[in-house]
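Heads up, one of the protein chains got dropped from this complex, but the rest are sitting where they should.
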């Protein structure tokens, strides 16, 4: 199921060179379907503020709560509307090899620039199985590997990454294990994006990382752009850090979803099993916005504390 | 689930003005998956020879044999690669209102220019039900209605079409009932595309039809272009007619699939319940190609009679 | 994907001998999901009144509006709860061979007693294609073939049926073309169930049909039992006929859905594209019930005329 159309091809080098990639939020209508109007606004804010790539349907974008047809549709939509302005990286990974193959074929067919692949979380497998899993998708196009043992229950060891890196389609790794691991890779010319917003400044400026795949940049894309492009800047990093800590006090994207709703850029609709942060935390966020400066955050409306009954939780959609 | 992105919007007038729309063939790999490389070549041949639109996943393209995710992927792929060169009309119709809504939302989300909608075939419904069905999708974007009672078991009467035509999204009707019906619509300024290749010359030049949604143009796009643009031309029409008759001796796309395989532009792979025409008919096609002129047909290879054992029939894919 | 478990096997002869099969209605909750509690009540009424089989997810049961997983679930539910009391025949046919194969494998795996198969409606195919389509499912278990050209747009000719009848799994044909065709089959010992309630009395008693696959028996199962078992009975037939005519004035199951709602045995919920009959027709039904006798109809509540605003139409579910 290949296409040789030029428009469906992106070079791996194009992917390797980008520094700020946002794991974009997926906003919802009150019935739980995608709110594409809000989504488009979010993507436009990223483009305007200097993000160079988006992960569509990542864990932040709640790919795990999408049916595959929704997921591929969102990738296709993004590439159709914004493919000329930003790199579109589809999270077509899965713990099922069949699903990963099918989704990755479809994602490249609708034009995504690169795929993000995870090791088989939850079900897990042996290292041989892991390599077989990733090998079955790596031939399809530019690929970023994602290592996040705190979610998957299993580390992708450096030995596996070195094997995968032989492939001409291997663009690099989104690494969450820490800066020692980052250093280990960058020392061997493997492209790394930090997967931890709290470490990414150091990853970039002290450990050779190319950039970050960020959650926080959904909120303050301009500041994250500066953090990745403007040279070592501990004071900017320190300014952002309280926001990062607030964002990750509960499993992502709970904090992000709560924040974006309070900024008025998405409807306060949650797909279960995600629920908003409690009131006290929501008040904290408003204070953080004031501290850091409303102008650094996405959206134009006043930030405000939402009441419990303003949130809509959907379980069937 | 709306998007206001300009790139996702096409005007109804843009659809109304096109004359040659090809109900494009979907080619397959031996395992039954889409052969996108061959598909891309087919679409390019259409563009080069003057077709202005394609129906993706129509009955000719065997939408009825696709899962919806395949179907939407193919629409997204087509728009991504060719949306600037040709109008992409997704056949997102269904006899299930739920499916029609879901597919049409997704089709417009990935950027299709217009939708093709059928009345509920097989299950059928009352006229009130039919209007409710079509109303539920008409608001989403430019729409062509498709009337083919020999397949659906139920005519869409003119009264219903007049009602639908009030919608600003109504582009026109693909009508298969005959030229009296065509005349009835064009007399009232309703745009009509003939759905019968054997009648389309007269529909266009004697009954006010705007053009044709054609099967035959998969094979001889240049001749069909001439037939729709070059003025009344009974001798050209007579030249094409034996090919048209050959094509429709069995339910479409059996003839088309057999022909394209023998022209060497698609692999001889059939998804069941379609099977190739028998050998004697395959010999007839080769003779027809010689009569009409190989140079008028798509592809560069010699046309040849395929043996029975060269065909691959797939039932699981 | 075979199972040799005895509990998963039914003999073809067991299917051949049953006379009254009801194409059972699928009732819905207000959100469009199945109302299993109401469904169970409907099936129990059939069992109590002498129906010997049910078609699950037929056109009457709106299989065309189900996702396949709903469809198979309903078959599995029916077999689990009632498989010991009534034959469960799953409508696992499709115009897509792939879907027909997948659904039929699954239906037999969850224990259905027999499959109902249709020729490829809408997409249609050649006779060779039709035979290939049906051959691909006939090996899986006891099978009834369904011929209804007014829906499919294509007759299954006797020659094809004679070929299929060679299979040990061929149980018989549900034939809608009329009593001449019925006679043609029964003269050759092919089991026939009438698919037309208005003809079934004559099919059974004058043309050798084994019985009927009935819509009307959803409403008056006891009368239909008598019609099929009690010997030639023109006066009973005449008594039922006005109800039959009322039921089929619009495409089935519009009349049936309206009737069952007014009898108080299902919620007045319609999945689009079906909509209720208009008020005047609903009044007629109440009069018919009084004429024929409330006691002959399913349910215990008074029949009543429902108002327009009591009906719920669902398009997303």
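In this document, chain identifiers A, B and C correspond to the written order of the chains, with residue numbering beginning at 1 in each.
Please note the rule applied: a contact is a pair of C-beta atoms (placed from the backbone, for glycine too) under 8 Å apart; a residue touches a chain by one contact, two chains touch by 3 or more.
Please read all numbers here as calculations on a predicted model, not as lab measurements.
*Asks:* May I ask you to name the displayed chains that the omitted chain touches in the full complex?
*Replies:* A, C
*Asks:* Of the residues A:30, A:153 or A:293, which one touches the chain left out of the display?
*Replies:* If we include the chain that is not displayed, A:153 is the one touching it.
*Asks:* From the listed residues A:124, A:162 or A:245, report the one that touches the chain absent from this view.
*Replies:* A:124
*Asks:* Please pick, from A:227, A:254, A:269 or A:288, the residue that touches the omitted chain in the full complex.
*Replies:* A:254
*Asks:* Under the stated touch rule, tell me which residues of chain A contact the chain that is not displayed.
*Replies:* 59, 62, 64-65, 95-98, 101-102, 120-126, 128-130, 132-133, 136, 149-154, 250-251, 254, 271-275, 277-278, 313, 315-317
*Asks:* Going by the touch rule given at the top, which residues of chain C touch the chain that is not shown?
*Replies:* Within chain C, the residues that touch the unshown chain are 1-5, 7-8, 29, 33-37, 39-40, 68-69, 72-74, 76-77, 79-81, 83, 105-106, 109-111.
The rule is short, and it goes like this: only the chains that are shown with their structure count from here on.
*Asks:* Averaged over CA atoms, how far is the centre of chain B from the centre of chain C? Could you give it in whole Å?
*Replies:* 34
*Asks:* Return the distance between the CA-based centres of chain A and chain C, expressed in whole Å.
*Replies:* Centre-to-centre distance between chain A and chain C: 50 Å.
*Asks:* Please output the residue numbers of chain C that touch at least 2 other chains, ranges allowed.
*Replies:* In chain C, residues 316 touch at least two other chains, as defined above.
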